[in-house]
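Removed from the display is one protein chain of the complex; every other protein chain stays in position.
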Amino acid sequence: MQPRLIFRVQAEPFDLAQEVKALAAIGDDVGAVASFTGYCRSEGGRLAALELEHYPGMAEEEIGRVVQDAVTRWPLSGLTVIHRFGMMRPGDGIVLVVTASSHRTAAFEAAEFLMDYLKTRAPFWKKEHRADGSIGEWVEAKDFDDKAAERWQTLG
Amino acid sequence: MQPRLIFRVQAEPFDLAQEVKALAAIGDDVGAVASFTGYCRSEGGRLAALELEHYPGMAEEEIGRVVQDAVTRWPLSGLTVIHRFGMMRPGDGIVLVVTASSHRTAAFEAAEFLMDYLKTRAPFWKKEHRADGSIGEWVEAKDFDDKAAERWQTLG
Amino acid sequence: MTEIKLIYFAWVRERIGLAEERVDVPHSVATVAELASWLQGRGEEYAYAFENPAIVRAAIDRKHVKPDATIAGAREIAFFPPMTGG
Partner (left out) sequence: MTEIKLIYFAWVRERIGLAEERVDVPHSVATVAELASWLQGRGEEYAYAFENPAIVRAAIDRKHVKPDATIAGAREIAFFPPMTGG
C-alpha cells in the first residue's frame, strides 16, 4: 500500500487532533503515530510575534522532496507536514509533523528527520516583532540545526 | 520552574489533543511538543483485540520513576504519560506520551526514552484475542525493545 | 518461616492458577532465585510456571529486582514474564 502523504503550506492554524486521526485511520495496522508541533515562543516576554516569510511554490516543492525522502528511508503508512506562514503570536503552532508506521522507531525517526530537514531546507524565514512594538531582527540560523540535519547523511 | 508531570494508568481512552493542549498551555516558552501514541493493531486481520493486564500500584510507581528519570535527563517544561489497561480493539490508543520543551531535540529524545522504558519496565502484559474468537498467546517481549532501552544507558 | 504475599501476572498467573497468595517461606530461602526454585517444588503448576526461571522476572515491594536480590524484609513479591506494555 502506498503511504498517504499530506503536506501543505498555509496561513491558517492547523488541528493536531484532526491530522493524527486522519493518519491513525489509515488502517488497523498503524501501531505508532508520532507528532511534533513547533510553537511560537515569547522568548521570556521579549517577543510579541514572529512573522514567517516564505518562498511560495518552492516551499511546497522542497517540503515535497523532504517528504519523499522520508518515505524512502522509513516504512511509513503515512505522514503529514503542515508549515504555516504569516504572523504568529506566542503559543501559536508554526509547524506540524505527524508520522504513522507499524513500529515506533520508524515513526519517531521519520518525524525527527522531517523536522531537521524542514529547519535547514524549507524556504521560510522568521522575523521578530518585539513586545515593545518595534520590529526586531531576522532570526539567525543555528549551526546546531545544520548539524542536526547532517547526521541523517551518515545514518538512515 | 518545576516541570509539570502528569502520569496515569487508566482503563478509559485518552484524548491526545487535550493532553497536548494542557502541556502547550504551560507557558509562552514551550517551543516544541512531541507526542507518541501506540495503537492496538489487528496484525493483518488476525486479531480482534489485545487484553492488557497490569500490576496495579507498581505500574504507576514504575512509570513515575521513568518520568523522574526523563526530567532529570532533559530540560522539559512538562510531560504526560498515560498507559491504558483492559481490552483494546484495533485502532484503540494504548499508550500516550507527550513531552514539552523549549527545544525540539529534548522533546523528541525524552519521548523516545519514555517509550523505550515503558516498553521494557512498565508492568503491563498483552494477551491476544484472535479474530476467530479463540484466545491466543501472550505477546512475547522483543529483544529489540531491550536493546532500544539499553542505548539510553550510554547516551543521555 | 516468614509469611510473604506473592503475586503472579500474565502466563505465570495462568500457569499457577492463582493471582496471589500468602506463603510461609522458610528462612533458608534467601534470594528471589531461591524463592523461585523453592516454589517450583510446590507442585506441577509451579514447576510449569518456573520451568524456565531465566525468563521469569520479579519485583519486591513494587520494584524490579534481579534474581540475586535478597528477600529479607519483603512484604510483596511479584513474578511475571518480561513486560510487553507500551
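Note that the chains are named A, B and C in the order they appear, and that numbering of residues resets to 1 at the start of each chain.
The criterion applied here is as follows: a residue touches a chain if its C-beta (ideal position, glycine included) is under 8 Å from a C-beta of that chain, and two chains touch if they have at least 3 such contacts.
From a predicted model like this one, the values you see are computed outputs, not experimental measurements.
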Quick one: jot down which shown chains the absent chain touches. A
Per the definition of touch given earlier, which of A:Leu16, A:Ala49, A:Val71 or A:Ala122 contacts the omitted chain? A:Ala122
Across the whole complex, list the residues on chain A that are touched by the chain not included here. 38, 52-55, 57-58, 61-62, 83, 94-95, 115, 118-127, 138-141, 145
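The rule we apply is simple: only the chains that are shown with their structure count from here on.
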Here the gap between chain A and chain C, centre to centre from mean Cα coordinates and rounded to Å, is 48
Hunt down the residues of chain B that sit against at least two other chains at once, touch-wise. 38, 115
In chain C, residues with contacts to at least two other chains: 86
